[in-house]
Structure formats: C-alpha cells, structure tokens
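Sharing a structure below in structure tokens format, with a few things to ask.
One chain of protein is taken out of this complex; the other chains stay put.
Here the chain labels run A, B and C in written order, and each chain numbers its own residues starting at 1.
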Amino acid sequence: MACNTLVDITTLSPKFQELYAKAKDFVENECIPAEPLFAAQMGQGDQRWKVIPPVIEDLKKKARSLGLWNLFLGRDYAEGAGLTNLEYSLIAELTGRCPHLAPESMNCSAPDTGNMEVFAKYGNEAQKKKWLEPLLQGKIRSAFAMTEKRVASSDATNIETSIVRNGNEYVINGLKWWISGAGDPRCAVYLVMGKTDPNNKNPHRQQSIIIVPAGTPGVTVVRPMHVFGYDDAPEGHCEIVFKDVRVPLENMVLGEGRGFEIIQGRLGPGRIHHCMRSIGMAERALEYMMARVTDPSRRTFGKYLYEHGTIVADIAKSRMDIDQARFMVLNAAKRIDQVKAKGAMKEIGMAKAIVPTMLLTVLDRAMQAHGAAGISQDFPLARWYASGRTLRYADGPDEVHIAQIGKVELRRAEGIKQQFEKRDNASAKLLAQNKPKL
Amino acid sequence: MACNTLVDITTLSPKFQELYAKAKDFVENECIPAEPLFAAQMGQGDQRWKVIPPVIEDLKKKARSLGLWNLFLGRDYAEGAGLTNLEYSLIAELTGRCPHLAPESMNCSAPDTGNMEVFAKYGNEAQKKKWLEPLLQGKIRSAFAMTEKRVASSDATNIETSIVRNGNEYVINGLKWWISGAGDPRCAVYLVMGKTDPNNKNPHRQQSIIIVPAGTPGVTVVRPMHVFGYDDAPEGHCEIVFKDVRVPLENMVLGEGRGFEIIQGRLGPGRIHHCMRSIGMAERALEYMMARVTDPSRRTFGKYLYEHGTIVADIAKSRMDIDQARFMVLNAAKRIDQVKAKGAMKEIGMAKAIVPTMLLTVLDRAMQAHGAAGISQDFPLARWYASGRTLRYADGPDEVHIAQIGKVELRRAEGIKQQFEKRDNASAKLLAQNKPKL
Amino acid sequence: MACNTLVDITTLSPKFQELYAKAKDFVENECIPAEPLFAAQMGQGDQRWKVIPPVIEDLKKKARSLGLWNLFLGRDYAEGAGLTNLEYSLIAELTGRCPHLAPESMNCSAPDTGNMEVFAKYGNEAQKKKWLEPLLQGKIRSAFAMTEKRVASSDATNIETSIVRNGNEYVINGLKWWISGAGDPRCAVYLVMGKTDPNNKNPHRQQSIIIVPAGTPGVTVVRPMHVFGYDDAPEGHCEIVFKDVRVPLENMVLGEGRGFEIIQGRLGPGRIHHCMRSIGMAERALEYMMARVTDPSRRTFGKYLYEHGTIVADIAKSRMDIDQARFMVLNAAKRIDQVKAKGAMKEIGMAKAIVPTMLLTVLDRAMQAHGAAGISQDFPLARWYASGRTLRYADGPDEVHIAQIGKVELRRAEGIKQQFEKRDNASAKLLAQNKPKL
Partner (left out) sequence: MACNTLVDITTLSPKFQELYAKAKDFVENECIPAEPLFAAQMGQGDQRWKVIPPVIEDLKKKARSLGLWNLFLGRDYAEGAGLTNLEYSLIAELTGRCPHLAPESMNCSAPDTGNMEVFAKYGNEAQKKKWLEPLLQGKIRSAFAMTEKRVASSDATNIETSIVRNGNEYVINGLKWWISGAGDPRCAVYLVMGKTDPNNKNPHRQQSIIIVPAGTPGVTVVRPMHVFGYDDAPEGHCEIVFKDVRVPLENMVLGEGRGFEIIQGRLGPGRIHHCMRSIGMAERALEYMMARVTDPSRRTFGKYLYEHGTIVADIAKSRMDIDQARFMVLNAAKRIDQVKAKGAMKEIGMAKAIVPTMLLTVLDRAMQAHGAAGISQDFPLARWYASGRTLRYADGPDEVHIAQIGKVELRRAEGIKQQFEKRDNASAKLLAQNKPKL
C-alpha cells in the first residue's frame, strides 16, 4: 500500500474525509465494475462516434446525487466545491484509477475542466450563461482548439490560424489537430485560438481566444488522430479545418489580443490533475501486476511468476517510484494553494517532468508481467500506456520542463558563489588564527 | 551512418554483394515508396480482413524476378538460397526497414518462414508437396498454433490442447490465442501443438505437432487480439477454438511425441532474424528523428529542435545503441554458421535480450522528437513500437533470457576459482622467495 | 532551492524552529568554514592516528553552549533533547552538509549515537554511569564490533566470535573488521557481539553483546581498512583481533543470549539519520556543481560549462532526485514517530534503498562537472562518494532491502485478488442487467 504519512488524510477536515470516502467507494464499487458494461455498450464501426454508452449518464446521476460533482473547481470559484488543490489532488488520484469513467462521471474530465475554468475566469455573463452553465450541469461537452498541424504550435507564437474582424463578425481560417473531445456528439462548443493581430510587435498580444459553436458552417472535422492504435472514440483527438467560419463579435473571450494570457491562466492546476490521475493509474497497474504474478494458473517451470528473476525487485521499484512521484505532486498542489500556480511553477514543472515517465515505467513492468495479455484489449494497461505516453509532450515536452527546472535552479548560483566566498574568507581567517603547530 | 567495420560487406563474396545491393535498392526504392499505396488499398471495416492490398502481389513478382526470394532458407536446405546466417542477417536488416512490405514481398515473413523450415526439416514428402511447395511459391500463408489462453504456455509442458487418436483420425480440442497470420484470407494451414500423450512421464514427449487445414470443421477464429490498439489486419493475431476438429493420421508431423523436438528446432535462427529486422527498423526510426529535428518548420522559440536540451545527446546515444546491438546480432549469426543454433545459445540469448529494448528506446526517442505526430497514424513509429514491444516476451521474456545468460556465465565460476587458487599459490611462493627487506 | 512544502518548517513548534535556525547557522558559519583548519591540523604519517585536530573541541564547546547537543536522543530517552524523529531528521540534513565536523561537534556522530542508545536502552545503572555518562558528555568515543572477516556476518547467525564464561570472567576470541571509530585515540570502549551459546537451537538466542574496554589485554587493532583509498583517520574502520580477552561478568549487556534483540533495537532510526545526512551532502554537492558550471574561469570553447550538452538537464535531475528522496526520508521519520521503528520497516526500507544511490548519482554528476579537480583532495566530492558508497551495503545491501520491500508489498496480493473477484461479480451482474441492444 502507498506509504504516505506526510500527507495524512486523517488530519484533513472531517468534511473532506467524508467526501474522500464517498469518492473512493464510488470509484471502486460503481465505476470500475462498470468498465465491461461501458465497453459492451460502445457502438460498432461508425456508431462508435455516435453512441454514448448509457452507463455514463447513470454514473453521472449517481455521482451528482452523492455530491461528487465539479470538484475540480477550487476555492477561487463561486461555482466550485471549495476544495483546496491538495484536497482535489487526492480525489484526482482516486478518479485516475478508472480514467475512462470516473472523471467524466464526476464532471471532472479534461478538456471540459480547463474550458469551464476559462469561462468562469474570463467569460462575460452572457458567455457564462450560454456555455458555462450547461457545462457545469454536464449537459454538453467542449473542446479547446489550439494545436496546429503545420507549425510547432507548442510555441504559441507560431500559431497561424487567422481571426479577422469583418463587420459585426469574426472570420476564422485555420487547420487544427489533436483537438480532444471534438469527436463527441455532445461536443457543443470549441474555444479556438488564433491571431487577430499577427503583426503586433509584442508576440504575446497577437493571439485571441474565440468561441465557435460546433456545427458552425465552415467547420469540418476531418478525422480522428490515433494514439498508438487507439482512436479514443467517442471523444477522439480530431483534425479540424476552419474555412471562412463566421461567428458574432460577442464570441470573443476577454478581448482581442488576450489569448496568450488566457492559455497561461488555463495551465497550472490542470497539469497537476493529470499527474495525480496518473498516480492512481499507476497504483492500479501495480495491483494488476501483483494479482498476475501470484496467480497459480500462471506458474511456469514449477514457480510462481514472482519467484522468477527480477520481478520482486520490479514490484519494489514500482512501489518506490509511485510513492516518490506522489509526494512531488502533492507538494506542488499544496504549493499552489499557498502561492497560486504562478508561484509554484518549479514544483509544478518537477511533477510534470517526473510523473509521466514514472507512469510509463510502472505500466511497462505490469505489461511485461502479463506477457501478451498485457498489451491486448483484455487489460487496460496498453491503452493507459498509450494515453500516458502523450503526457510526455502534452503541455510541453519533458525536455522543455527539465531545461526550465535547471534554469530556475541555476538562479541560485550567484548566491551560492557569494556564500562560498564568504566562507573562504572565514576559513582563511581561522587558518591565520590557528597556525598549525605540526 | 552505421559504423560497422568489423563486418565489412565489401569483404564478402561478390555474389552476395550483388544480391545485397539488389535487396537494398528493392527495399528503398520499391517497398518503402509503396507504403502509402498499401495503406490506401487496405479495406475499410470488415473488408480489412478480406482484402489483400494488390500492391503486395506486384512487389512479390518484382522480388522474385530479382532473385530476392526465400533468402531465409540457408545452406542446410535444398530449397534454400544458400546464404549463411551472417549474410541473411544483413539482408534482414534491410527488410526490417520496411517491415510491413519488404519481408512478405521477398517471401521471408514470419510465421511462414518458421513453418517452411518445419516442413522442410521434419515433413514427409507428401506433406512437403502439399504445403511446403505452395508456401515456397508464396501462394498460400500459414500459422503456428502453440500459445494457449488459459495456461502459461511459454512453458510448453503446460499446454492443454488434446490430440486424441480416434480410428484413422486425430481429434483436436483446445483454445489457442495470439496465432499470428490466422486472420489472413490466404492462410491455408495451421501447425497445431497439442498433447497426444499427456501422461507420458517424460514431460517433453507428451506433445505433438499436427497439420490442420484452415476451414476444417470445428475450427473457429474467434477474434483478433489487439497489440496496443492495432489489430494488424489482415494477418491478425487470432484467438482460435478447436472443437472436435478431425484430421487424418497422415497429418501428424514427424511422429507422436516429437512436438517438443520440433519447436526446439524451429527457434534459434528465427530469433536472430527478428533481431536483425529490428536493427533496420531502429535505423529508419533514427532517420525520421534526424529529419524532424532539422526541419525548419518545427523550430520553436527561435531554435531548431536539435538545438534544444538533450536531443543531440539522444541522437548520439541512439547511434551507439544501434551499433552495439548490431554487433551482438551479427556475432550470434556468425556463431550459428560455425556451430549451429544449439551451440550458439548464449550468443543468440544475448542478442535476444538486448535488441528489443534497444529498438524501443530508439523508437521512443524518435517519437518524443515528433511530439503528437510521432505516436499517430501519420508516422509508423508507434506501430513499430507496439510490434517491437511484443518481442520483449515473444520467444521467451527478457527475464528468462537474462537469467539464462547469467546461469551460463556462472558455469565458468569453478574454473575461475581454481585459477584464483593456483595464482594465490604462485603469489605465496613469490612472496616467500622475496622476503621484503623494508 | 529544495521544494519542500509538504514538510513546512514554519509550521513546526517555535522552539524547534529556533533550534533549527541555530543549527543552520552553526553548520554554515562555524563548521563548514572550519574544514580547511581541520585538514591543516590533521597529523602527518602516523600522527594522523594520534592527533585529534583541536578545532573539534572548540566546535564541541560552541555547540554545547548553543544547546546543539545530543539531539539524536529522542523523546523516549530521559537524557534526550526531546525532538521527534521528523524534527531530528531535519537537523540531520543540516549536519550532513558538513559530515566530518558537524555531527561530531554536536555529539551526534555514528557509531557513538547507536552505542549511546544501546547503553540508555539496555544498560544497567553501573554500565550507564561508567560509559553512557562520558559518552553523553563527549569525553570518550566508542565502537560497535559486530562485522567479522571470515564469514558473511550481515547474517548475524554466521557470527563466529566466542564469548565463554570462565569463572567470574568472560573470555572472548574472534576476528572483527570494519570496526568504525576503533582507530580514534579517544575510543574507550567496544560493544562486542559474539556467541555465548553457539549450540542454542534458537539461532537468535546464541548471541550476546559484551563491553570490552579499549586496551584490555588481548585486543589488537591490526590495521585500518581503506574505503576507496581513504583510511578515514583518526577514526578508521579497523580490523581487530580478540585473543583470549578477559572481562568481568558485569560487562555483559542485558544478559546472555540477548545480543540479537539488542542489534534489532539499535537499527531503525539510525538508518534514517544516515539517509538524512546524505540529503544534506547531496544538496551541498549540487551547490558545488552549480558554482562550478557558472564559473567564468572554467569556460571552454567560448561557453560556460552549463551551456554545454546535458549539464542543465543534470542539474534539474539532481534537484528532482534530491527532493523525491527527502520526502521518502521525512515520511519514514514521521512514520517512526507514529508507530515506532518496527511498524515503519517498509518506509525505512524504502528510504534506505533510495537514498544512497541518489546521493552517489548526484555526487557523480557534480564530480563530472569538475573534471579532474572533482575527484581530488581539493574538493570533498570523491571522499563523500567513497563514504556514500558504503551505505549501499551497510545495514543491509540494497538488494536485500529491495527484495524485502517487494515481499511486503506482495502481502497485499491476496486482498487485491479478492477485490478483483468481487468486482468481476459486480461487472457480470451489471452486464446481465443491461443486455447490450447493439
């Protein structure tokens, strides 16, 4: 079991402990057992993109009735459930144990969470009423259209989509891809990033975020992108063409040129939620591994699997890898509570750099212990691996986070060198005072 | 470029060099450019399992006319092309660069290669005429049905499928899965492993291999297993039920109780072929990576990707990883030429333990450099990763190979300790003769 | 700087915060600047084993006057400073930054700490008066003589030293080595483990711990063992012959046959102290590294060292490695506070398995950034590396801890499998209730 005395749930508020217990029960006894039914209710062929397995709505109702709803919206939001980031992180670990059902059941699934934050933080009243309200109710879903196919859009200054004001409308042209959730028949709205002022000397004032209702003429969902072999229907990660798409002026969020500011605000906590769900996924992977290696029907050459080679060591390493990573995530969450996401960039960056690789390592060991079954449709491990693999570049590739952490750390160098000099002086004085007599 | 002075192709026979040059040209200029056409010709939906893209037959004709045909069958086979294992390994590296088209085009693709070896080595004349002949012609395909769902069949003594003699027939009952190639409409025959004598005291004399023509009543192909999200249509890796399947007595290969002997003979060279194709795949992955990181359209924050962080180091490491692994494979291949597969078990085991992890590491770095595109259907990297991942347990998991290598190495311990003792005695004598004067 | 929001010192008691601040100031401004003087006062040649650099006594006086004395003795001891394990761990990180001066200055250095615990916990009043008293005063030093040369004494049942009762004396015969501190001229007493009852059927009742005053006839300190080329004078890690050594009956600790019980009690917290000091050492190594790579006089080919290759990534990784390891240690310390060492074996084992390798990795990166200077006597890095390397087998090798952690984790397997079964039943029921309509 996870060794987590530093963040002892029994020391948190009784109200939270009760919520936590309810969430745990809901995930373990409602969501996880529903996974086979969800799979059975998935459509075949094209229907996979049109049918939402009904069990999802059942679970949503149940979660809502239990008060397990919109928990991601923290203390800063009137609409929120009032959890701290630390508290929500603990909940997110639970939902991560059943990643395809639990987050959505509790209306806490990406990308809706980030989009709701955008509407809540930057939307005007009309926008909130039209889009935030039904999102908070779990009646519609949404997508965030930023990544572009033809440029390296992880550097947002490279974005090419144009948003041109034309009379009382904006006209949008561009080619996006990897737009998660855009394949879902319930997806009602896109938040689209583009440039309203591509020649602005300040490269961070060129971009805007604009609301485009799904189905607006000129919007074509071209195809779902595959992650390893998975298309992740019905949500999907879609390639979308915006061709002379027209929306009214009031669809602009916050104002022209404020797009960069919005995406900055959208990040931060979200990264930690991904991380914490990954911890939950890793825990469940380790459980699968332990069940397998102690399964009498999997004995070979007269031994249980766990008695072979390095498997016990792999289990120990997974235990340690998970626990270490969890501390880094909880630490970042608590830091956000103290100084907001901006002040916790280093802690967030470290969690973001550590967790995805940890998750993949733990999953890989679990898959290896299962042999061929481990990478098949009969276990969720390979699918989680595929999904976890995206986290090594989503919201910035590992390399960028690591370089950034190094740079922040190096800011200490000057102070250290001054301290060294001070100490060297003190040492010299001591030596002079104590001429060695030997 | 690969640094491979130790095995200098220019020192091999002119005839082989010519063949090698033809194979290289065929793979680079015929097979690789045909990949998009192959994808376009793949069926949609259920048709994916029924339609073989016509380009395959075009390529087969071309390869055969060039003499690039059945090259896997080595010097020991009358039907073979007369290559040494070392030579064929070099060819296999080339075909590995285009793994979905080149091996099949040259009639060198698994599992047909291993099955042809079984027929050639152990089949009687009637069996050869009926099955080996059309396989050598590339007219039919085949499958090898060994792995079972309900037991850990990597230990062949666990196999449960029964083969019971009943009059002038054998009756087969069992549940197999991961039977590669069984989904292919051209798959005409299965070699099925089962037990004819489950109570034989010698656990290695219980098994037999029997020929089951596809379509025999009682054979049901239940479903394709998925590898990550890929079903690998049209070949597939299928779950198959054998329910009271009846075949005539002459379908027994080699004789009752000889199944274990046959699978032992089937391994060995095949492992090396997988390894060498993996080297070719890794080389091509590195090429994709280098093209990407020097692509001007992928610049971020004013720099080429290769100018960021640790990417140059990753390229260097991939270069070194590939070259080291190649030497291990070529060394094993040459060793097989010298002392047959049985004598080269240690060298084969080391190649088998090293190459798959190397391939996955190189692919992972290449995917990371591509961002989201790298794991999508727009590049072959993720698909190769999925396929390469199977090699870490196929033909024995890494753990088993590594433990085996360690055990073989430890056989030297006694000799070493005797040498230590001999040296200690010599040292003592020297010390006695040279009493230190200090 | 370390990111440690989870254990926020500002939330601990004001009294502890004050102590912590004093300790920090003492280590940084008194101990570290005294390192060169300590080196200058070290004797030359044989004198290295006879002269204790006088600066040590100066520092001890200062520490004692500041109340920084015997802090290792926790709440369970009347003589102790009353710190929790968590609190002392934070202090130990500070002293680890100056490992050759700070712990001894504060009378918190091994092996005296463990020995004082033995006397305090298991000694009778006379023993306490004679040995614990002067140890607590810092007037004498001590050694713990357990490890033997000729057997694998990490398994204490292998110990060969004999303790035979003869009249009103015990007679001790044995060959010990790696007896840390035995070279120190101030070392006044050994706690010696041996067998009083080698034929006892209970292998854990054969051993006893007996007090042997230094200088007792028959005790010969043969030589100091070297750690990488260091002899660690004046303390040393010595090989000692016990030849017909006679001590009075009252020197037995706790009673015959209780030796195993005593060493079990001696472990636990001590492991964590080593770990926490290692964190401090790793932090200081990282500081050396950062000073070096930003040193203008070390520029090559027109660049600062940190601008070359993978150095920034190495700094980031060290930052993350240290922070993760610290959490594991603090977690174990807090767990000991809650449930005693025996209940925290898993947490302690994980810290013990993680920290030494982390320390060596961070030191190695720092050495590499310094080039030749990094492994020389001009920096403490190589010496710390040598000392850190011993922690990978001291108090049990990594392999044993890792196997142990794996075994403990596997105890959960049965419960997990039951949960899986329960869930499978629930899933089956759900599927039955919702027959798919597709």
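We take it that contacts are C-beta pairs under 8 Å (C-beta built on N, C-alpha and C of every residue); 3 or more make two chains touch, one makes a residue touch a chain.
If you're wondering where the values come from, they're calculated on a predicted model, not measured in any experiment.
> Since one chain is left out of the picture, which of the remaining chains does it touch in the full complex?
Within the full complex, the chain not displayed touches A, B, C.
> Among B:D155, B:E261 or B:D323, exactly one should touch the missing chain; which is it?
Going through B:D155, B:E261 or B:D323 one by one, B:D323 is the residue touching the chain not shown.
> Based on the whole complex, identify which of C:L66, C:L267 or C:V400 touches the chain you can't see.
C:V400
> Touch as defined at the start, partner being the missing chain; which of B:L66, B:V221, B:V241 or B:V312 qualifies?
Hidden-chain contact among the options goes to B:V312.
> Which residue from C:N199, C:S297 or C:Q433 sits in contact with the chain not drawn here?
The single option touching the absent chain is C:S297.
> Please pick, from C:L12, C:A40, C:V151 or C:V241, the residue that touches the omitted chain in the full complex.
The single option touching the absent chain is C:V151.
> If you put the missing chain back, which residues of chain B would it touch?
Counting only chain B, the missing chain is touched by 1, 3-7, 28-29, 32-37, 40-41, 43-44, 47, 51, 54-55, 286-287, 290-291, 293-295, 306, 312-317, 319-320, 323-325, 327-328, 330-331, 334-335, 338, 346-347, 350, 353-354, 399, 402-407, 409-410, 412-414, 416-417, 419-420, 423, 426-427, 430-431, 434, 436, 438.
> So that we can see where the missing chain sits, which residues of chain A does it touch?
Output for chain A: 309-310, 312-313.
> When the complex is taken as a whole, what residues of chain C touch the one chain not shown?
Contacting residues on chain C, toward the hidden partner: 45, 147, 150-152, 154-155, 158, 177-178, 225-231, 297-301, 305, 308-311, 367-368, 371-372, 375-378, 382-383, 385-386, 389-390, 392-394, 397-400, 402-403.
Going forward, only the chains that are shown with their structure count from here on.
> Let me spell it out: compute each chain's centre from its C-alpha atoms, then which one is farthest from chain C's centre?
Taking each chain's C-alpha mean as its centre, the farthest from chain C is B.
> How many Å are there between the centre of chain A and the centre of chain B, using C-alpha atoms for each centre?
38
> On a C-alpha centroid basis, what's the spacing between chain B and chain C, in Å?
The computed centroid separation for chain B versus chain C comes out at 50 Å.
> State, to the nearest whole Å, the distance from the C-alpha centre of chain A to the C-alpha centre of chain C.
So the centroids are 40 Å from each other.
> Can you list the residues of chain C that touch 2 or more other chains?
Those would be 312-313.
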